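Before any comments, here is the structure.
A selection of the complex's chains, in situ.
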């Protein structure tokens, strides 16, 4: 089963769809990360035959977003009143490794903010809990695959710059590279300012007035 | 144990019964997907010796339906106040793979909307979280089995069209093929406009008036 195909890019007005470059059993490959929110109690579902390391990457990315919700303009109540599902097709291909970390984080940030994702963009990099981006392996194979798939821009950790410089430049003359060190830089590049055409409307149960008013924000 | 038999088609006035074409240990086969709802708290039960990939397909299909409930005219409260059970006979035959994705999704959509399923229809295709339909393998064997079983129409991913064109056309002259790229197209073909003869009546606990009135729908 092919993991990816070009016309999927046409759908660039849906939040939460981001192109990643990760390892599969057949080497570095392009793959799509899909995020979906539905009313619930804040559970996280991961599907697509993800391995343990990839699952931990998703959990780490979500913790980062929760800890920085205010900075990103995410209403914290979404985390409590909506379930998040992340799926990576094709569902039968086992996938693992930490290199989809920034892609999953971008997908989550897009679905929670309903902001559009820059089209023809792919990315690869490990994410840490405090928002650092770490370098990953298999860069050459991933970049060549991205090129074949019609990708135009790629986000990489700045420590992977040397891997790009080792590639024959004629193969990658159509690609623009964005080298980053932090998640903040990833999101600035990957998320467009505006929301998708029909943004999801979030509904929350009204909390008891008496309780909310008494809720006090105090410095620790 | 035979997985399927023709007279089962007579029962076309029950919601949630859809014919799939999926892989089993003995190759591509026709099988029936059954969905059932009963009052509960929204748990999902899967039975019939389904493998991990098939279970993830079911979860992905359910997430899609939850995220698009309004478009499909499904009252969201059903997800919270009814338990969904999906069973695929025969119960002792192990089944796996993503190709039952659109069939399970159609079965769920039928049971939640109580709409009738088009008779003599079968389908095969992987579903993604954003509603894309992906091609699957084993098409030739599945189609021949469908033909033998009296199936008249088949839904496939448009990327599987080439697999159909390779089959000797005399074997499939009685079959009509519907090629699709999205779940929306699957449901338009598979679900008839009307409900089954005795549609299930959904009962919900009345939510506290004060709370519901104050519940505000606001754009994010």
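By written order: A and B. Residues from 1 in each chain.
The definition used in the following text is that a residue touches a chain if its C-beta (ideal position, glycine included) is under 8 Å from a C-beta of that chain, and two chains touch if they have at least 3 such contacts.
For clarity, every value in this text was computed on a predicted model and none was experimentally measured.
Of the identical chains making up the complex, 2 are displayed, while the complete assembly in this file numbers 6 copies.
The rule is short, and it goes like this: only the chains that are shown with their structure count from here on.
Rotation angle, chain A onto chain B, C-alpha superposition: 60 degrees, expressed as a multiple of 5. Taking each chain's centre as the average of its CA atoms, chain A and chain B sit 29 Å apart. On the chain B side of its complex with chain A, the touching residues are 52-53, 56-57, 59-60, 63-64, 66-67, 69, 76, 79, 97-98, 101, 126, 128-130, 132, 134-137, 159, 211, 214-220.
Within the complex formed with chain B, the chain A residues making contact are 1, 5, 8, 11, 14, 16-17, 32, 34-40, 45, 47-49, 75, 83, 85-87, 89-92, 113-114, 195, 199-206.
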